[in-house]
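Please read the structure below before turning to the comments.
Subset of chains shown; positions unchanged.
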Amino acid sequence: MKEPSLPRHQRPSQFDQFLFGACYYPEHWDRSWIEADASMMQKAHVNVVRMAEFAWTLMEPRRGKYDFSLFKEAVTTLEQRGIKSILCTPTATPPRWLTYDNPQWMRVNSDGVPFSHGTRQHCCTNNPEFRKESRRITKAMAEAFRDMPSVIGWQTDNEFYCHVDECYCDCCQDEFRKWLKIRYNSSIESLNEAWGTVFWSQQYDYFEQVEIPRKWLQPAPCNPSALLDYRRFLSDSITSFQREQVEILRARNPDWWITHNGIFYNIDYYKFAEDLDFLAVDVYPAFWGTRPQDFIGASRLNERCRQASGTYIVPEQCGGPGGQLKFLQPTPEPGRMRLWAYQSIAHGADGMLHFRWRTCRFGAEIHWHGIIDHDNVPRRRFEEFSQEGEELQRIGPQILGTTKRVEIGISFSYEQDHAQSVLDYSRPQPDTQRELALGELMRQKFAVGYVNEDDSYAGLSILIVPSAIVITEDRARKITDFVAEGGTLLVTATSGQRNTNNHAIEQTPPGLLREVLGITVEEFGNIDHRKMNLCGSTFSTPAQYYEIVECADATPVAHWRFEEFPDTEAAQGKVGLSCNSFQKGRAYYLGTFLSEENITPILEILCDAAGLSPLAKADPNVCVIERHAEDRKLTFVLNNYPEAKRVDELPAGQELLTETPCEGQIILPPFGVAIVRS
Amino acid sequence: MKEPSLPRHQRPSQFDQFLFGACYYPEHWDRSWIEADASMMQKAHVNVVRMAEFAWTLMEPRRGKYDFSLFKEAVTTLEQRGIKSILCTPTATPPRWLTYDNPQWMRVNSDGVPFSHGTRQHCCTNNPEFRKESRRITKAMAEAFRDMPSVIGWQTDNEFYCHVDECYCDCCQDEFRKWLKIRYNSSIESLNEAWGTVFWSQQYDYFEQVEIPRKWLQPAPCNPSALLDYRRFLSDSITSFQREQVEILRARNPDWWITHNGIFYNIDYYKFAEDLDFLAVDVYPAFWGTRPQDFIGASRLNERCRQASGTYIVPEQCGGPGGQLKFLQPTPEPGRMRLWAYQSIAHGADGMLHFRWRTCRFGAEIHWHGIIDHDNVPRRRFEEFSQEGEELQRIGPQILGTTKRVEIGISFSYEQDHAQSVLDYSRPQPDTQRELALGELMRQKFAVGYVNEDDSYAGLSILIVPSAIVITEDRARKITDFVAEGGTLLVTATSGQRNTNNHAIEQTPPGLLREVLGITVEEFGNIDHRKMNLCGSTFSTPAQYYEIVECADATPVAHWRFEEFPDTEAAQGKVGLSCNSFQKGRAYYLGTFLSEENITPILEILCDAAGLSPLAKADPNVCVIERHAEDRKLTFVLNNYPEAKRVDELPAGQELLTETPCEGQIILPPFGVAIVRS
């Protein structure tokens, strides 16, 4: 399904139908309910369900004794109502017979204490024995369902690393060593050099001596190069765990598509998604609240998926307030659940499943609300769900084939995040800066989106690179080429300071970016209680970081100004923001982090320089997002306010939901949605 | 001593003397001090001491080598001064020879690390071997003291679960499994159903596979049914530990009464007290501060004891400020220690021992002040103690036989608390609501008290049931009968949502209470930042929970009103408080939790409806509590203010402390106490 000619983040889906449905757990109710459930789903225009991700014991009550009858019955019953099925490998919840007989397969925490049975993700995915079990159950399931045509695709496991990612069991120690041996070509000297072990006399004589760094069990701060390698290992090893399942599924039925539902930490999803047809993302916007400005939480999450996948599906979208142990999310008001669904679709979702069909009556999630309540009475959430189903059935074909327009790319990279976070200095991290930039540009209605640093920059007018601390020659060349060919670039503080081992480089920063930026950084640090000002914004904790920029070829744009006792300050009057005209483009360097205080003036300078125009005009928290294909543009307009809002300067065209013409202006009701086709 | 015809909480004591004295530690001083101590106690009108709860090693310096001489000498010397003795089994502090030889008897924390010797409660009370030792020392002590007539009663152990309740040793795992086997009639299918193990594929094949749920060692939230069972097990198993001691003591001397000093968590004292003659409670009011309104802390604690016991004793009442490690309680002003003693007596105490006779010079409690200071000089605390002794000697006979009057019952239940707390959603828990209601009604001088949900409701006009989430048919019938017979009922949010397995029920809430309340709950949730108003009170975190009440037979009393953008809200204009006239009574349902914001208007509606009058009239933090018997009423008036206060509308009668007539009005000095007999 890959189209290498397009940037990955612009890749359209190959679906023949916009997917709409819910996560379904027939195992939580009597079998006799399936028929009635299917019937009610049909009424709500459901065309797909996802099943079986936590049902290993049910499908294999004893080792090797399989029983797929319940799900086969469900698939068949649903198919009769025109509903297709997505199945999942159930490896997030290994059965008790497995964990009881193999206590050494449990994940182990950093104190060396094994986790216990009873929830999820308790088995170590790096344990070779557990991997055998994973392949066995995957194979058994794949063979059981290979010939059921309404099974259209698979989800591997469930939310890898949602709860835990680290494990310190003996297998993990071994696998980490093997991974290091490969990375360092079996040369312990290379590892010693890469980790700088001469610092604090850490040198290793052979790989067997190396251990996973234990942050809480070392008297002093850990080796940051070792930590960075461990994070890379975490990503690579879960990718390899998944790949085993993917290969088995593809071998059984090449027509199946395969995905996985993220997004969590310590997985480089851009690489991880290469084994999949597309990535998926679980979206519960209520985690970020219900104030108008809170939309950014879910937008950011969708962008993290989109940058790795192009279009994607949402296997779990809010079906009501979710709750576990210490929290119960705020209740979405009428209309808001649908608004949130369209938000994901605007960002690039081509499938929308709500979690879950009916709320469970037992277990840890009895307050994680589904579409239907405990008492099986359809209420307002069911009505809203059905409306969404009807609409997507109607307009889905026009959405399929389009992808989100991005004129301003925000550079996304797990490597940068990890390199920074293992030595984070309580600074605003790249991801914080990304979210600030995304929010600011979305509020101003620009066509903005995340673009992976390994993806193509084709089609971008502006590229924002927040704190890319590790710059390789390849990356430097790509960024330089982007500017040379006419792009507008913004690079922020700390960029280019380190090599891939997380070592400070020997050149003056920003190292390999000095040419395109036309500057050097002569000093950096924190300013404590003293207040300094750049571009009219005064700094406060924690964005109190400054760099003194020396312009070689670049031109100063703004200077540091101290409010009190300026004469005693080294940075006073020095350059804090510079611009370098480089071949056909322009390269800005900001000698601090993007922050709430400075983001507005700095991004205004950038957009003005590139001559970009917003997609429409409206209050800040009305979102305007465009999906486009060669022959059409769909402008999604999403009102996050609890009151009606007017939107101006829209393209003229047809509003799809109401099937009425749009002359460039729309008034949206509270939590309203419009999609203008032009 | 039980009288089954009365509600348990109204049970009077059978003492022939009001007990007054102190906790005494002759082992902390030279033996030669006993005589002088006894003499000084006699001057202070002491008639009882408690001894030996931490003296195992002294009484058994080597295994099987007993030496009771010190305490025998103390008992005898005290008896000569007319002072009786309460002895304690010393099982809270097993000797070092025992813990050193049996490290596997130590309690084990949830990480699997055993506790170490040197403080208290370090041995696992579920270890069968340790239980043998417990029975052995209990038997030895009982036999040693069985013929000393001035030993009148026993305390088992000391403050069970004061510091720790959980233990994860192998014995506890075994005992938990045994307990489950009994509960589920050896049917693992029953356990799987009761715990809903099909959720997340947790199913067990046999009981040996089950483990105590380890909250911090499971990647995701624990099974709430398993957690609830573990809390039940904690209560049942400590009750069984105690029962072994009780049986031994009763067999040795049936004239002894037996008690235990609570109140802590994870013990269902209502059940636990069934093995005792009465329960006891240790009261240190300074834990809650010295502002006038802080009285509620100790009142609540006394009520927790009273609901399980009827009358009771206080083996440890504040003898000065207490202090351990990180805290030193505020110093009670002159008169306040006595005021606090009478507060406990007003709630139902028929015995009052101050902790402790003289402050210890070594160990972890050298700043836990006794009546006498380190230098053995009697100062103001001794004078106050002596005054109390003189008064109680004089008026004690009139107190004995009375119990606290309760017209408004606040339903108390450990089951409800546990069922809520294992899935607590950061909501105000039932106990928080109880305390709020108790405080509000005490400030208004109503005759209010805690009543266990398993106790009789006879004599109550109003019953307040805060968040009774688990409703069985029995409980529903009892509540329904209370209303049918003319009672006024208030039930608050979440009631009736679950069954005894902590599963959501299949009916619309409040399930089995729908008939008596005449309503259903159609939606529930949290409102985030949005502000809503009910009965004039605006919600704020964390009491931001709402339910949409649908009146079937009931009448709306108050509706939800949103302050901003009401049109977009599902709950706007819906019922939040209802009242159902049901046979001879009235049943109110509140679609949220009792909170500081709403408690005053809601309880006013309730008291008006029931036509109740306060016991007297005075400033809020003057407490008025009635103890009554068939032939007399004793109205306790307690001034918690540091200034004189007038109390009006008291019954006419005799003030016992000053032996002067009362015509319905009294002026109390700062921290003053009066007791009007009428």
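The chains carry the letters A and B, assigned in the order they are written, with residues numbered from 1 in each.
Throughout what follows, contacts are C-beta pairs under 8 Å (C-beta built on N, C-alpha and C of every residue); 3 or more make two chains touch, one makes a residue touch a chain.
Computed from a predicted model, the values in this text were never measured in an experiment.
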Since every chain here shares one sequence and 2 of them are in place, how many copies does the full complex have in this file? 3
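What we mean here is this: only the chains that are shown with their structure count from here on.
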Could you please state the distance in Å, as a whole number, between where the Cα atoms of chain A are centred and where those of chain B are centred? 50
For the complex, which residues does chain B have touching chain A? 111-112, 195-196, 198-205, 209, 211, 213-214, 217-226, 423-427, 501-508, 522-523, 525-530, 545, 564-565, 567-570
Hey, which residues of chain A end up touching chain B in the complex? 27-28, 54-58, 61-62, 90, 93-97, 100, 107, 109, 111, 113-122, 162-164, 289-291, 321, 323-331, 333-335, 359-367, 374-377, 379-380, 642-643, 670-671
